[in-house]
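Structure, as structure tokens:
Rather than the whole complex, this shows some of its chains in their spots.
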């Protein structure tokens, strides 16, 4: 059974900061946000975690393998190098969605995202090292079947983007509502979902849902592992196999 | 009348690179992509342009004020500092969507996004300096009414994200189909759209469309200017005004 550890990364009082004393240059905000994300990606990634940019002011990480000290170290490093600070809240559980519900609730209890007095909260408890198993994390890596041939080389760049975005919007909603999974667009035509134990049929149904609602044809590789990196790399290899064999679902399934 | 200059930024043969000789670590790809975007944001931004991350392997920039030499300089800088290269294709016109259609078509004529022999194309013609006017760029800056109170502080972090994402998916589709506009999620609850000459009623209709289809309540500030920065800063100030006065549409409208 999966046991996912998620971390909510929330920039402290960020909205007000972006317009104080006057609206800040958009290109600077974009640069700062995307570099902060890049740094978190390396910092969590050095210990085999994953982080997703999500809304940038609220990022979601899968952090099996990172303890409280690792989280504190990352929080300190951001404080030392950025004009903003971050709060971190950890949740765990068989359901990634539920783990995040808990992590969010704990942070909301400390105050609003726009509370000037709530800074650098560090909440929650990581999974005990002794309890970690090779089944803890399930990652599904989706991409669009022949995205280059059907979209990128064929439609104008925004129409391609509209198609991929509609596919993502449907998939993320479906996977969340039906399967307690957290799905993230990660660039190109790729979506990575953090899932509980799902079956071949679950993924088939998700792919069919996106085909019917958004007319976008997805494929998926699924991996499991003790860490997000291990599960995610398994998913990537499974997806390569699905591409080669022209199948829809491949990987380490129940 | 608007005269938007857009630039399609396409990473050359990027998909194959990410899996050669084997799938690369996701966190490294995420870091590389988001830093490349951050660098482009600064590089275009130093000359008052805007760039949006879009799909990361295909980014869209609004580049009124940047000439071919500026584009070449940016292309060279990426080559000197990254393991990947970029092709750039410029399109112009009263309609941002049509400008991008032209830019995309020119690049597609040079070969596929996954063509190993097509590297560092630099295509299209910027607007003549002498023809630039203060009406060239219209930017609309949307955000969600009371996003912190209704979503961030109230729902779990992924449910908040689902809502904002559904709102974005509907807005981007509507603004493209109905108004030849290019809309981009830029973090938090913010969406920036590059538009032709639109009216108060056009924006009202867009906001109503998103409310009805996604149940998300948007607000918008609109600005015009000779450059994306000028128009975008106007939009930000108009949005501040809309927040203060609790109105739905503010700014420099026809």
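Letters are used for the chains, namely A and B, taken in the order the chains are written, and counting of residues starts over at 1 for each.
We adopt the following convention: a contact is a pair of C-beta atoms (placed from the backbone, for glycine too) under 8 Å apart; a residue touches a chain by one contact, two chains touch by 3 or more.
Note that the structure is predicted; figures quoted are calculated from it, not measured.
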Which total copy number does the whole complex reach if 2 copies are given here?
-> 4
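Assume only the chains that are shown with their structure count from here on.
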When subunit A is superposed on subunit B by its C-alpha atoms, the rotation angle in degrees, nearest 5 | 180
Would you kindly tell me how far, in whole Å, the mean C-alpha position of subunit B lies from that of subunit A?
-> 22
Considering the complex alone, what residue numbers of subunit A touch subunit B?
-> 8, 10, 14-15, 18-19, 23, 25-31, 33-35, 37-39, 41-42, 44-45, 49-51, 53-58, 60, 97, 100-101, 103-105, 108, 112-114, 148, 152-162, 164-166, 168-169, 172-173, 176, 182, 186-189, 192, 229, 232-233, 236-237, 240
